[in-house]
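Apart from one protein chain that is not included, each protein chain of the complex appears where it belongs.
Now for subunit A:
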Amino acid sequence: MSTDYQYVPEPKLVKGDHSFRSITDMIVKTPLSSTPNLWYLAFGLANILLITLLGAIGYLIWDGTGIWGLNNPAGWGWAIINFVWWVGIGHAGTLISAILFLFRQGWRTAINRFAEAMTIFAVMCAGIFPAIHVGRIWVIYWVFPIPNQMAAWPNFSSPLLWDVFAVSTYFTVSLLFWYVGLIPDFATLRDKAKSKVAKISYGIAALGWTGSFRNWWNYEKAYMILAGLATPLVLSVHTIVSFDFAVSVIPGWHSTIFPPYFVAGAIYSGFAMVLTLMLIARKIYGLEDIMNIDIMEKMNLVMMVTGNLVAFAYLMEGFVAWYSGYIYEQGIFWLYVVGPYAWGFWILMFCNVVTPQFLWFKNIRRNVAITFVISIIVNIGMWFERFMIAVASLSTDFMPSAWDYYSPTFWDIIIYIGTFGLFFTFFLLFLRFLPMVAIAEVKGVMPQADPHNYDEESQKFVESKTEPVVVQQEQTV
(Lines give C-alpha, C1' and ligand atoms only; values in the text may rest on other atoms or scores of the structure.)
Protein backbone atom coordinates (compact mmCIF):
# COMPACT_ATOMS: atom_id res chain seq x y z
CA MET A 1 0.00 0.00 0.00
CA SER A 2 1.41 3.25 -1.01
CA THR A 3 0.02 6.74 -0.96
CA ASP A 4 0.95 9.77 -2.94
CA TYR A 5 0.78 13.13 -1.34
CA GLN A 6 0.59 16.28 -3.32
CA TYR A 7 0.71 19.81 -2.07
CA VAL A 8 -2.27 21.92 -3.11
CA PRO A 9 -1.61 25.52 -2.20
CA GLU A 10 -4.65 27.46 -1.03
CA PRO A 11 -4.98 31.05 -2.10
CA LYS A 12 -4.08 33.47 0.62
CA LEU A 13 -7.08 34.74 2.54
CA VAL A 14 -5.50 38.11 3.19
CA LYS A 15 -4.09 39.64 0.11
CA GLY A 16 -1.12 41.91 -0.04
CA ASP A 17 2.02 41.96 1.99
CA HIS A 18 0.67 42.25 5.48
CA SER A 19 2.13 41.71 8.87
CA PHE A 20 0.14 41.44 12.08
CA ARG A 21 1.06 44.99 12.80
CA SER A 22 -0.14 46.35 9.48
CA ILE A 23 -3.40 44.50 9.90
CA THR A 24 -3.93 45.98 13.32
CA ASP A 25 -3.06 49.44 12.07
CA MET A 26 -5.31 49.13 9.09
CA ILE A 27 -8.30 48.22 11.21
CA VAL A 28 -7.85 50.36 14.31
CA LYS A 29 -7.09 53.37 12.18
CA THR A 30 -10.79 54.07 11.66
CA PRO A 31 -12.00 54.01 15.27
CA LEU A 32 -9.04 55.93 16.55
CA SER A 33 -8.66 58.67 14.00
CA SER A 34 -10.82 61.75 13.78
CA THR A 35 -14.23 61.56 12.21
CA PRO A 36 -14.32 62.15 8.46
CA ASN A 37 -16.82 64.65 7.09
CA LEU A 38 -18.40 62.04 4.88
CA TRP A 39 -19.34 60.08 7.98
CA TYR A 40 -21.13 63.09 9.42
CA LEU A 41 -23.05 63.47 6.22
CA ALA A 42 -24.06 59.81 6.17
CA PHE A 43 -24.88 59.82 9.86
CA GLY A 44 -26.95 62.97 9.46
CA LEU A 45 -28.99 61.38 6.70
CA ALA A 46 -29.47 58.22 8.71
CA ASN A 47 -30.56 60.33 11.67
CA ILE A 48 -33.14 62.15 9.63
CA LEU A 49 -34.60 58.84 8.57
CA LEU A 50 -34.50 57.57 12.14
CA ILE A 51 -36.35 60.61 13.40
CA THR A 52 -38.87 60.14 10.61
CA LEU A 53 -39.33 56.57 11.75
CA LEU A 54 -39.86 57.60 15.35
CA GLY A 55 -42.31 60.27 14.29
CA ALA A 56 -44.21 57.84 12.09
CA ILE A 57 -44.36 55.29 14.87
CA GLY A 58 -45.60 57.98 17.23
CA TYR A 59 -48.37 58.86 14.83
CA LEU A 60 -49.15 55.19 14.32
CA ILE A 61 -49.58 54.64 18.02
CA TRP A 62 -51.57 57.82 18.37
CA ASP A 63 -53.95 57.15 15.52
CA GLY A 64 -54.06 53.38 15.11
CA THR A 65 -52.96 50.78 12.62
CA GLY A 66 -55.63 52.13 10.30
CA ILE A 67 -53.08 54.58 8.93
CA TRP A 68 -51.63 51.62 7.10
CA GLY A 69 -53.20 50.11 4.04
CA LEU A 70 -54.48 47.03 5.86
CA ASN A 71 -57.99 45.82 5.27
CA ASN A 72 -60.22 42.99 6.25
CA PRO A 73 -58.81 40.06 4.37
CA ALA A 74 -55.27 41.45 4.52
CA GLY A 75 -54.69 41.89 8.23
CA TRP A 76 -50.97 41.85 7.72
CA GLY A 77 -49.18 44.06 5.27
CA TRP A 78 -45.90 45.86 5.01
CA ALA A 79 -45.16 45.62 8.70
CA ILE A 80 -45.01 41.85 8.64
CA ILE A 81 -43.27 41.80 5.27
CA ASN A 82 -40.62 44.11 6.63
CA PHE A 83 -40.31 42.06 9.79
CA VAL A 84 -39.65 38.87 7.88
CA TRP A 85 -37.37 40.67 5.47
CA TRP A 86 -35.23 42.20 8.19
CA VAL A 87 -35.09 38.98 10.18
CA GLY A 88 -34.04 37.21 7.02
CA ILE A 89 -31.25 39.70 6.48
CA GLY A 90 -30.24 39.15 10.06
CA HIS A 91 -29.47 35.56 9.22
CA ALA A 92 -26.19 36.01 7.48
CA GLY A 93 -24.29 37.21 10.50
CA THR A 94 -24.88 34.27 12.72
CA LEU A 95 -24.49 31.83 9.90
CA ILE A 96 -21.13 33.31 9.02
CA SER A 97 -19.89 33.59 12.55
CA ALA A 98 -21.29 30.42 14.05
CA ILE A 99 -21.81 27.79 11.39
CA LEU A 100 -18.82 28.72 9.29
CA PHE A 101 -16.78 28.88 12.48
CA LEU A 102 -17.75 25.35 13.39
CA PHE A 103 -16.90 24.28 9.87
CA ARG A 104 -13.53 25.99 10.19
CA GLN A 105 -14.03 28.23 7.20
CA GLY A 106 -11.17 30.67 7.56
CA TRP A 107 -12.54 33.10 5.02
CA ARG A 108 -15.33 34.02 7.37
CA THR A 109 -12.93 36.12 9.43
CA ALA A 110 -12.88 38.84 6.81
CA ILE A 111 -16.58 39.53 7.20
CA ASN A 112 -17.82 37.98 10.39
CA ARG A 113 -17.65 41.10 12.56
CA PHE A 114 -19.27 43.09 9.87
CA ALA A 115 -22.00 40.56 9.27
CA GLU A 116 -22.72 40.10 12.94
CA ALA A 117 -23.12 43.82 13.42
CA MET A 118 -25.48 43.85 10.50
CA THR A 119 -27.41 40.96 12.02
CA ILE A 120 -27.94 42.70 15.29
CA PHE A 121 -29.10 45.92 13.71
CA ALA A 122 -31.29 44.09 11.24
CA VAL A 123 -32.95 42.15 14.05
CA MET A 124 -33.50 45.41 15.88
CA CYS A 125 -35.22 46.79 12.79
CA ALA A 126 -37.22 43.60 12.49
CA GLY A 127 -38.20 43.59 16.15
CA ILE A 128 -39.90 46.95 15.82
CA PHE A 129 -42.56 45.61 13.50
CA PRO A 130 -44.24 42.88 15.52
CA ALA A 131 -44.45 45.38 18.35
CA ILE A 132 -45.93 48.28 16.43
CA HIS A 133 -48.20 46.25 14.21
CA VAL A 134 -50.49 45.22 17.06
CA GLY A 135 -53.63 47.20 17.67
CA ARG A 136 -52.92 47.91 21.31
CA ILE A 137 -49.20 48.26 21.84
CA TRP A 138 -49.69 49.34 25.43
CA VAL A 139 -50.67 45.82 26.43
CA ILE A 140 -48.17 44.00 24.27
CA TYR A 141 -46.46 42.61 27.35
CA TRP A 142 -49.35 40.16 27.52
CA VAL A 143 -47.50 38.03 25.03
CA PHE A 144 -44.88 37.30 27.68
CA PRO A 145 -45.64 34.65 30.26
CA ILE A 146 -45.65 37.06 33.18
CA PRO A 147 -47.59 35.94 36.25
CA ASN A 148 -50.41 38.43 36.64
CA GLN A 149 -53.51 39.21 38.62
CA MET A 150 -55.70 38.17 35.69
CA ALA A 151 -54.25 34.67 35.92
CA ALA A 152 -54.09 34.77 32.16
CA TRP A 153 -51.29 33.09 30.27
CA PRO A 154 -50.36 33.55 26.69
CA ASN A 155 -51.55 30.91 24.27
CA PHE A 156 -48.57 28.63 23.82
CA SER A 157 -50.01 27.10 20.67
CA SER A 158 -49.78 30.36 18.77
CA PRO A 159 -46.85 30.67 16.35
CA LEU A 160 -46.74 34.37 17.12
CA LEU A 161 -45.77 33.48 20.64
CA TRP A 162 -43.07 31.16 19.38
CA ASP A 163 -41.90 34.08 17.33
CA VAL A 164 -41.54 36.23 20.38
CA PHE A 165 -39.30 33.64 22.01
CA ALA A 166 -37.40 32.78 18.85
CA VAL A 167 -36.53 36.29 17.87
CA SER A 168 -35.68 37.48 21.35
CA THR A 169 -33.45 34.44 21.94
CA TYR A 170 -31.81 34.95 18.62
CA PHE A 171 -31.15 38.58 19.34
CA THR A 172 -29.72 37.86 22.78
CA VAL A 173 -27.40 35.11 21.59
CA SER A 174 -26.28 37.08 18.56
CA LEU A 175 -25.49 40.07 20.72
CA LEU A 176 -23.55 37.98 23.22
CA PHE A 177 -21.66 36.22 20.49
CA TRP A 178 -20.75 39.49 18.88
CA TYR A 179 -19.65 41.00 22.14
CA VAL A 180 -17.52 38.02 23.14
CA GLY A 181 -15.80 38.18 19.76
CA LEU A 182 -15.14 41.86 20.30
CA ILE A 183 -13.37 41.53 23.64
CA PRO A 184 -9.79 40.95 22.37
CA ASP A 185 -10.25 43.73 19.85
CA PHE A 186 -11.52 46.10 22.49
CA ALA A 187 -8.30 45.40 24.36
CA THR A 188 -6.30 46.21 21.23
CA LEU A 189 -8.18 49.46 20.82
CA ARG A 190 -7.67 50.26 24.49
CA ASP A 191 -3.97 49.76 24.10
CA LYS A 192 -3.76 51.76 20.90
CA ALA A 193 -6.01 54.61 21.93
CA LYS A 194 -4.44 57.97 22.70
CA SER A 195 -7.40 59.83 24.17
CA LYS A 196 -8.41 59.29 27.76
CA VAL A 197 -12.08 58.82 27.00
CA ALA A 198 -11.39 56.20 24.37
CA LYS A 199 -8.95 54.40 26.63
CA ILE A 200 -11.45 54.21 29.47
CA SER A 201 -14.41 53.30 27.26
CA TYR A 202 -12.62 50.60 25.36
CA GLY A 203 -11.01 49.49 28.59
CA ILE A 204 -14.35 48.95 30.26
CA ALA A 205 -15.64 47.10 27.22
CA ALA A 206 -12.53 44.92 27.15
CA LEU A 207 -13.43 43.52 30.58
CA GLY A 208 -9.82 43.57 31.72
CA TRP A 209 -8.46 41.52 28.84
CA THR A 210 -4.76 41.02 29.18
CA GLY A 211 -4.11 38.63 26.34
CA SER A 212 -2.90 35.98 28.72
CA PHE A 213 -3.07 32.35 27.85
CA ARG A 214 -5.87 31.92 30.36
CA ASN A 215 -7.80 34.76 28.73
CA TRP A 216 -7.44 33.17 25.36
CA TRP A 217 -8.32 29.76 26.68
CA ASN A 218 -11.56 31.01 28.24
CA TYR A 219 -12.29 33.12 25.23
CA GLU A 220 -11.95 30.24 22.80
CA LYS A 221 -14.16 28.03 24.94
CA ALA A 222 -16.83 30.69 25.32
CA TYR A 223 -16.72 31.45 21.62
CA MET A 224 -17.06 27.80 20.78
CA ILE A 225 -19.99 27.29 23.13
CA LEU A 226 -21.78 30.35 21.81
CA ALA A 227 -21.16 29.20 18.27
CA GLY A 228 -22.71 25.89 19.21
CA LEU A 229 -25.71 27.66 20.75
CA ALA A 230 -26.14 30.02 17.85
CA THR A 231 -26.01 27.34 15.18
CA PRO A 232 -29.45 25.83 15.82
CA LEU A 233 -30.84 29.31 16.22
CA VAL A 234 -29.83 30.16 12.68
CA LEU A 235 -32.11 27.42 11.53
CA SER A 236 -34.79 27.84 14.15
CA VAL A 237 -35.52 31.55 13.88
CA HIS A 238 -36.62 31.59 10.32
CA THR A 239 -38.25 28.21 10.69
CA ILE A 240 -40.41 29.67 13.40
CA VAL A 241 -41.02 32.84 11.46
CA SER A 242 -42.21 30.62 8.64
CA PHE A 243 -44.54 28.87 11.10
CA ASP A 244 -46.47 32.13 11.39
CA PHE A 245 -47.59 31.31 7.90
CA ALA A 246 -47.23 27.56 7.61
CA VAL A 247 -49.27 26.73 10.71
CA SER A 248 -52.27 28.66 9.43
CA VAL A 249 -54.94 27.28 7.12
CA ILE A 250 -54.63 29.92 4.44
CA PRO A 251 -53.76 28.61 0.97
CA GLY A 252 -50.35 29.92 0.02
CA TRP A 253 -49.38 29.85 3.69
CA HIS A 254 -50.29 26.36 4.75
CA SER A 255 -47.27 24.57 3.33
CA THR A 256 -44.72 22.18 4.79
CA ILE A 257 -42.05 23.47 2.45
CA PHE A 258 -41.91 26.77 4.28
CA PRO A 259 -39.28 26.17 7.01
CA PRO A 260 -36.38 25.09 4.78
CA TYR A 261 -37.44 27.50 2.09
CA PHE A 262 -37.53 30.40 4.52
CA VAL A 263 -34.13 29.53 5.96
CA ALA A 264 -32.59 29.30 2.50
CA GLY A 265 -34.21 32.57 1.55
CA ALA A 266 -32.96 34.21 4.71
CA ILE A 267 -29.37 33.17 4.06
CA TYR A 268 -29.76 34.27 0.50
CA SER A 269 -30.91 37.74 1.44
CA GLY A 270 -28.51 38.00 4.37
CA PHE A 271 -25.51 37.33 2.18
CA ALA A 272 -26.78 39.79 -0.36
CA MET A 273 -27.05 42.46 2.30
CA VAL A 274 -23.56 41.71 3.63
CA LEU A 275 -22.25 41.98 0.10
CA THR A 276 -23.98 45.29 -0.51
CA LEU A 277 -22.53 46.79 2.64
CA MET A 278 -19.14 45.15 2.30
CA LEU A 279 -18.54 46.30 -1.24
CA ILE A 280 -19.07 49.88 -0.17
CA ALA A 281 -17.13 49.65 3.06
CA ARG A 282 -14.07 47.94 1.63
CA LYS A 283 -13.71 50.75 -0.86
CA ILE A 284 -14.19 53.59 1.58
CA TYR A 285 -12.11 52.17 4.38
CA GLY A 286 -9.45 50.63 2.13
CA LEU A 287 -10.04 47.09 3.29
CA GLU A 288 -9.73 45.51 -0.13
CA ASP A 289 -6.92 43.25 1.06
CA ILE A 290 -9.07 41.66 3.71
CA MET A 291 -12.50 41.81 2.09
CA ASN A 292 -11.06 40.73 -1.22
CA ILE A 293 -12.43 39.29 -4.41
CA ASP A 294 -11.94 35.71 -3.25
CA ILE A 295 -14.18 36.34 -0.28
CA MET A 296 -16.74 37.96 -2.51
CA GLU A 297 -16.70 34.97 -4.81
CA LYS A 298 -17.26 32.57 -1.93
CA MET A 299 -20.21 34.62 -0.80
CA ASN A 300 -21.54 34.65 -4.33
CA LEU A 301 -21.35 30.88 -4.32
CA VAL A 302 -23.42 30.72 -1.14
CA MET A 303 -25.92 33.04 -2.76
CA MET A 304 -26.04 30.92 -5.85
CA VAL A 305 -26.78 27.78 -3.86
CA THR A 306 -29.39 29.31 -1.57
CA GLY A 307 -30.87 31.27 -4.43
CA ASN A 308 -31.42 28.11 -6.38
CA LEU A 309 -32.89 26.42 -3.34
CA VAL A 310 -35.38 29.23 -3.12
CA ALA A 311 -36.10 29.06 -6.82
CA PHE A 312 -36.65 25.33 -6.49
CA ALA A 313 -39.08 25.98 -3.67
CA TYR A 314 -41.12 28.30 -5.87
CA LEU A 315 -41.32 25.70 -8.56
CA MET A 316 -42.26 23.09 -5.99
CA GLU A 317 -45.08 25.30 -4.78
CA GLY A 318 -46.47 25.27 -8.26
CA PHE A 319 -45.97 21.56 -8.61
CA VAL A 320 -47.52 20.79 -5.24
CA ALA A 321 -50.47 23.03 -6.01
CA TRP A 322 -51.11 21.04 -9.15
CA TYR A 323 -50.27 17.63 -7.70
CA SER A 324 -52.29 18.07 -4.50
CA GLY A 325 -55.51 18.54 -6.39
CA TYR A 326 -56.39 21.07 -3.71
CA ILE A 327 -58.44 23.73 -5.47
CA TYR A 328 -57.58 26.55 -3.07
CA GLU A 329 -53.85 25.91 -3.37
CA GLN A 330 -54.24 25.78 -7.12
CA GLY A 331 -56.34 28.90 -6.98
CA ILE A 332 -53.80 30.89 -5.05
CA PHE A 333 -50.91 29.79 -7.22
CA TRP A 334 -52.82 30.73 -10.31
CA LEU A 335 -53.68 34.07 -8.73
CA TYR A 336 -50.01 34.65 -7.99
CA VAL A 337 -49.21 34.12 -11.64
CA VAL A 338 -52.04 35.99 -13.32
CA GLY A 339 -54.01 37.57 -10.48
CA PRO A 340 -54.09 41.10 -9.17
CA TYR A 341 -50.59 40.84 -7.72
CA ALA A 342 -49.05 39.14 -10.74
CA TRP A 343 -46.74 42.11 -11.21
CA GLY A 344 -45.23 41.29 -7.82
CA PHE A 345 -44.86 37.65 -8.74
CA TRP A 346 -42.97 38.39 -11.92
CA ILE A 347 -40.68 40.84 -10.20
CA LEU A 348 -40.01 38.09 -7.70
CA MET A 349 -39.36 35.54 -10.43
CA PHE A 350 -36.88 37.82 -12.11
CA CYS A 351 -35.07 38.75 -8.92
CA ASN A 352 -34.94 35.37 -7.27
CA VAL A 353 -35.03 32.84 -10.06
CA VAL A 354 -33.32 34.50 -12.99
CA THR A 355 -30.74 36.56 -11.13
CA PRO A 356 -28.93 33.79 -9.22
CA GLN A 357 -28.34 32.00 -12.51
CA PHE A 358 -25.81 34.66 -13.45
CA LEU A 359 -23.70 33.48 -10.57
CA TRP A 360 -22.86 30.29 -12.40
CA PHE A 361 -20.26 32.32 -14.24
CA LYS A 362 -16.96 32.86 -12.55
CA ASN A 363 -16.41 36.19 -14.31
CA ILE A 364 -19.59 37.52 -12.84
CA ARG A 365 -18.90 36.12 -9.39
CA ARG A 366 -15.61 37.99 -9.37
CA ASN A 367 -16.97 41.21 -10.81
CA VAL A 368 -17.52 43.78 -8.07
CA ALA A 369 -19.90 46.00 -9.97
CA ILE A 370 -22.17 43.17 -11.14
CA THR A 371 -22.10 41.52 -7.75
CA PHE A 372 -23.15 44.80 -6.18
CA VAL A 373 -26.11 45.10 -8.54
CA ILE A 374 -27.07 41.45 -8.01
CA SER A 375 -26.92 41.84 -4.25
CA ILE A 376 -29.40 44.68 -4.41
CA ILE A 377 -31.69 42.85 -6.83
CA VAL A 378 -31.69 39.86 -4.52
CA ASN A 379 -32.87 41.91 -1.61
CA ILE A 380 -35.61 43.50 -3.66
CA GLY A 381 -36.61 40.01 -4.75
CA MET A 382 -36.67 38.72 -1.22
CA TRP A 383 -38.87 41.63 -0.16
CA PHE A 384 -41.30 40.75 -2.92
CA GLU A 385 -41.26 37.13 -1.90
CA ARG A 386 -42.61 38.11 1.51
CA PHE A 387 -45.00 40.52 -0.14
CA MET A 388 -46.46 37.75 -2.27
CA ILE A 389 -46.72 35.37 0.64
CA ALA A 390 -48.18 37.78 3.16
CA VAL A 391 -50.41 39.99 1.07
CA ALA A 392 -51.35 38.09 -2.05
CA SER A 393 -52.30 34.95 -0.14
CA LEU A 394 -54.35 36.85 2.39
CA SER A 395 -56.25 39.07 0.02
CA THR A 396 -57.41 36.27 -2.20
CA ASP A 397 -58.04 33.21 -0.08
CA PHE A 398 -61.00 30.85 0.33
CA MET A 399 -64.01 33.11 -0.06
CA PRO A 400 -63.93 35.14 -3.28
CA SER A 401 -66.62 37.37 -1.81
CA ALA A 402 -64.18 38.60 0.81
CA TRP A 403 -61.32 39.25 -1.57
CA ASP A 404 -59.95 42.73 -1.41
CA TYR A 405 -56.97 44.43 -2.88
CA TYR A 406 -54.25 45.62 -0.57
CA SER A 407 -52.21 48.67 -1.32
CA PRO A 408 -49.83 50.43 1.05
CA THR A 409 -50.24 53.98 2.27
CA PHE A 410 -47.66 56.68 2.76
CA TRP A 411 -47.21 55.50 6.34
CA ASP A 412 -46.41 51.93 5.34
CA ILE A 413 -43.69 53.19 3.07
CA ILE A 414 -42.26 55.80 5.39
CA ILE A 415 -41.97 53.37 8.27
CA TYR A 416 -40.15 50.89 6.07
CA ILE A 417 -37.77 53.55 4.81
CA GLY A 418 -37.39 54.80 8.35
CA THR A 419 -36.05 51.48 9.51
CA PHE A 420 -33.08 52.06 7.19
CA GLY A 421 -32.45 55.14 9.28
CA LEU A 422 -32.36 53.02 12.40
CA PHE A 423 -30.18 50.43 10.72
CA PHE A 424 -27.66 52.86 9.31
CA THR A 425 -27.53 54.98 12.44
CA PHE A 426 -26.31 51.97 14.35
CA PHE A 427 -24.24 50.66 11.49
CA LEU A 428 -22.43 53.95 11.04
CA LEU A 429 -21.76 54.11 14.76
CA PHE A 430 -20.36 50.61 14.50
CA LEU A 431 -18.13 51.56 11.56
CA ARG A 432 -16.94 54.63 13.39
CA PHE A 433 -16.20 53.26 16.84
CA LEU A 434 -15.69 49.53 16.57
CA PRO A 435 -13.19 47.44 14.65
CA MET A 436 -15.11 46.37 11.56
CA VAL A 437 -12.93 43.31 11.07
CA ALA A 438 -12.19 40.83 13.81
CA ILE A 439 -8.50 41.74 14.24
CA ALA A 440 -7.58 38.77 16.35
CA GLU A 441 -9.41 36.31 14.16
CA VAL A 442 -8.17 37.57 10.85
CA LYS A 443 -4.62 37.29 12.10
CA GLY A 444 -5.36 33.69 12.87
CA VAL A 445 -5.82 32.86 9.21
CA MET A 446 -2.70 34.64 8.03
CA PRO A 447 0.41 32.63 7.22
CA GLN A 448 2.17 34.25 10.13
CA ALA A 449 -0.20 32.48 12.44
CA ASP A 450 0.94 29.14 11.20
CA PRO A 451 3.84 27.89 13.32
CA HIS A 452 4.79 25.35 10.68
CA ASN A 453 5.34 27.18 7.47
CA TYR A 454 6.12 30.71 8.36
CA ASP A 455 9.72 31.61 7.84
CA GLU A 456 10.64 34.20 10.44
CA GLU A 457 13.77 35.30 8.69
CA SER A 458 12.38 36.07 5.33
CA GLN A 459 9.07 36.99 6.99
CA LYS A 460 7.48 34.87 4.35
CA PHE A 461 5.41 31.82 3.80
CA VAL A 462 7.86 29.14 2.79
CA GLU A 463 6.46 26.18 1.00
CA SER A 464 9.17 23.80 2.03
CA LYS A 465 8.31 24.39 5.64
CA THR A 466 4.79 23.42 4.97
CA GLU A 467 3.00 20.53 6.40
CA PRO A 468 1.27 19.63 3.24
CA VAL A 469 -2.46 19.49 2.80
CA VAL A 470 -3.19 15.89 2.13
CA VAL A 471 -5.03 14.82 -0.92
CA GLN A 472 -5.54 11.16 -1.25
CA GLN A 473 -5.09 10.51 -4.90
CA GLU A 474 -5.40 6.86 -5.52
CA GLN A 475 -4.96 3.86 -3.45
CA THR A 476 -2.89 1.15 -4.93
CA VAL A 477 -2.62 -2.11 -3.20
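Here is the rule we go by: a contact is a pair of C-beta atoms (placed from the backbone, for glycine too) under 8 Å apart; a residue touches a chain by one contact, two chains touch by 3 or more; residues count from 1.
Here is the rule we go by: contacts and distances are computed from a predicted model.
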Listed names "Dehydrogenase", "TAT-variant-translocated molybdopterin oxidoreductase", "ABC transporter permease" or "Twin-arginine translocation pathway signal", matching UniProt entry of the absent chain: "TAT-variant-translocated molybdopterin oxidoreductase"
Option from A:Gly106, A:Pro159 or A:Gly444 whose C-beta touches the chain left out: A:Pro159
From A:Gly16, A:Gly64 or A:Gly228, residue that would touch the chain that is not displayed: A:Gly64
Where the unshown chain meets subunit A, residue by residue: 63-66, 69-76, 133-136, 139-140, 142-143, 152-155, 157-161, 164, 244, 247-250, 325-328, 331, 339-340, 394, 396-405, 407
